[in-house]
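Every protein chain but one is kept in place in this view of the complex.
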Amino acid sequence: MSIERQAIENLATLARIAIDDNRIKEISQQLGSVLDLVDQLQAADTSGLDNVANPTQESQRLREDKVSETDQREAFQAIAPDTEGGLFLVPKVID
Amino acid sequence: MNWETVIGLEVHVQLATKTKIFSGASTAFGAAPNTQACAIDLAMPGTLPVVNQQAIDYAIMFGLAIDAEISKTSVFERKNYFYPDLPKGYQTTQLEKPIVGRGTVAVQLADGSSQSVRIHHAHLEEDAGKSLHEGNFRHGMSGIDLNRAGTPLIEIVSEPDMRNSQEAVAFAKKLHSIVTSLGICDGEMSQGSMRFDVNISVRPQGTTELGTRTETKNLNSFKFMEEAIHLEVERQIDLIEDGGTVLQETRLYNGETRTARSMRSKEEANDYRYFPCPDLLPVVLSDQRIETLRSNLPELPDARQARFIEQYQLSPYDANILGADTSMAGYFEQATAKSGNAKLTANWVTGELSARLNADNLSPDNSPVSAEQLAALIVRIADSTISGKMAKEVFEGIWAGEGDADQIIEARGLKQVSDSGALEAMVDEVLAANQSMVEDYINTDPDKRKKKLGGFMGQIMKASKGQANPQQVSQILAQKLSEML
Partner (left out) sequence: MHNLTIAELVEGLKNKAFSSTEVTQYLLTRIKSLDTEFNAIITVTEAEALKAAQAADQRLAQGDAPALCGVPLVHKDIFCTHGVRTSCGSKMLDNFIPPYNATVIENFQHSGAVMLGKSNMDEFAMGSSNETSFYGPVKNPWSTDCVPGGSSGGSAAAVAARLAPGATATDTGGSIRQPAALCGVTGLKPTYGRVSRWGMIAFASSLDQGGPMARTAEDCALLLNCMASYDSKDSTSVDRSTPDYSAHLNASLKGLRIGVPKEYFSEGLDPDTEQAVRAALTHYENQGAQLIEISLPNTALSVPAYYVIAPAEASANLSRFDGVRYGYRCDNPQDLQDLYCRTRAEGFGEEVQRRILIGTYCLSAGYYDAYYGKAQQVRQLIKQDFVNAFEKVDLIMGPTCPSPAFKFGSKGNDPVAMYLEDIYTISTNLAGLPGMSVPCGVVEGKPVGLQIIGNYFDEARMLNAAHQYQQVTDWHKLAPEGIQ
C-alpha cells in the first residue's frame, strides 16, 4: 500500500509536523509498509468483542476534592521557552 | 416567505469544585496568571490525571435533576487538536459514553405557557486556559494563562427544540436556575461560569428538513445570546432570500460592537481523532452512590415554585421569579419569616431589592440590605408607621449603611401620622383654608366629585410634610366632605 502525497500532507498538518517535500516519497513508502503490516488485523474474527482501551480490569479511582497543589509558577516558568508577566508567550493567536 | 428558526444549545457549565477535574490545583477565580496551574495542568512530561470525585457527583446531580439516565459506566476520551491554551494537545472529554444520557427540561415562557426541551446528553470535560491577545507583554505575541485549564465542566447538549430567542433564553435561564439551585455551579456569568454555544438554522415555515446550521460560540450573557440569535437569524434569512446559501461555520459574536464574524481558524476541517484516554479507566457508578445523591438533592426550582404558591399564597408570577434563584428564594423566605407578610415581602424582593441588586450587579447573598433589615422595614409598612413612598427612602438609607429601618425613620423624622385626632385637625385646617375648593366640590355633579378629592389630598399631604397616613386621610376627608353636603 502506498499513501498519497495529499494524505501525508494532511497527516502532517493534523500532527503539526513540518515535512520537507523531498521526504514525502520516503515517508509514504514507510507508512505504506507499516499499513500493510497492520492490515493483517482485518483477517481476525473479532465479532462480539468489546473495544477495551486498557489491560486492567479496574475502574477509575476517584480523588477527594481537596487542594493539594501550591503555586510553583516560578519553577515551571524557569524552564519555559518564552514568558512575560507570568504568561507563556506564543506568536499571536488568530481566531 | 415565512421562515422558521431552529435553535439548539450547547451549554458549558463550570462545576463549583474546589480543585480541577484531574489535578489538585485550586479553581478559585481571579488568581494571578499561571499561579493555579500545576504540573498536571501544564501537561508536564510524565504527569497523569486522577478524577475528582466531586466533579462526578455534580454531573450525576445534574442528570438526576433533569430526570436523565445516568450511565453506570462512562468513559473519558481524548479530543485531539493543537491550541496554545490546550496544554496536552488534547482535551479530555466524553463522547461515546457520557455520564448523563437523555433527559428533559421544562421551561416556563413569559406568556405563562410552558415548553419541554429535550437534552441529548451531558458530558464531563476539562476547560481550556485563556489566550490573552493584549496585555503587559511584547507586541505581536499572545499570552497564555493556564489557571482555568482543567476546571471541570459539564457540557449540556440540547436537541434543536427551540424556535426563537425567547425560548432559547428561557431555556438557558432555566438551566442556570437548576445548576445554581443544585449548588453545582456558582452561576457567575460574568466570570464565564456558564457559556453558551448556539446552533442556529432557518427553514421555510411548514417544512421539516433542517437547514444548514451555524454555531455561534462562547456567549456569556443572556442578553448577548438574545442579540446574537436575532443577528444570526436575520443574516441567514437575508442570505437565503438574496439567493445565497448558509455555510456551516463557527461564528463569534462581539457584544460590544453587536456584530458577529466567522472564525477562520475553525474553518479548517478538523479531525479530532477521539479515542478512549488510556491514562484513565472507565468511571463505574454503583446504584447506591446514585441513590444517595438522589435522596440528598436540594430543592429544585420547579418544586420550590410550587411550594411558594402553596405555602405563601404567592402568584405564579412572583413564585416563578423568587423560586428560580436559590439565593433569591432563600432571601425571600428569611425575610418573610421575620416580616410575617409574604405578599408584601415578595413585592419588595422582586421589585425594589432586585432592581437595586441588578443595577449594582450584586447577588442577594451580598446585598447591603439584609433579609432581616428588609423584614423590619416591611413590618413598619404593614403597621402603617411609614407609607410606601417613605419606605423607599428608608430602603435607600439602609442600602447606604445608615442603619436599620427604625433608626432611619427616627433620624429622618419619617414617622407617618396615623393619630386620627391629629389627622382630623389637619383635614379641618385644609378645608377651612380652601373654601372655594369646598364649594366647587359641593356644586360638582355627584358622579364627578371623586376626581376632585385628589386636590384636597395633595394639600393635606403637603401640609403634613408627607407624613400623614394617606389611607386614613382619604377616609377622614371623604367623611368630612359628605357631612358638608
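Order of writing sets the chain letters: A and B. Residues in each chain are counted from 1.
Rule of thumb we're sticking to: contacts are C-beta pairs under 8 Å (C-beta built on N, C-alpha and C of every residue); 3 or more make two chains touch, one makes a residue touch a chain.
Being a predicted model, the structure only gives us computed values, none of them experimental.
Here the chain not displayed is in touch, across the complete complex, with A, B.
Here one chain is not drawn; of B:Ala32, B:Leu48, B:Ala110 or B:Met484, the residue touching it is B:Leu48. For the chain left out of this panel, the touching residue among B:Lys20, B:Arg78 or B:Lys97 is B:Arg78. As for the chain not pictured, it touches chain A at residues 3, 7-8, 11-12, 14-19, 26-27, 30-31, 33-42, 44, 46, 49-56, 58, 60-61, 63, 72, 75-76, 78-82, 88, 90-94. For chain B, the list of residues touching the undisplayed chain reads 39, 42-51, 78, 80, 82, 84, 87-90, 142, 144, 271, 273-275, 278-281.
Please note the rule applied: only the chains that are shown with their structure count from here on.
Contact residues of chain A toward chain B in the complex are 14, 16, 51, 53-54, 56, 58-69, 71-73, 76-77, 82, 84-95. Of all the residues in chain B, the ones that touch chain A in their complex are 17-19, 23-26, 32-39, 42, 44, 50-56, 73, 75, 80, 82-84, 131-133, 135-138, 140-146, 252, 263-266, 271, 273, 275-278, 280-284.
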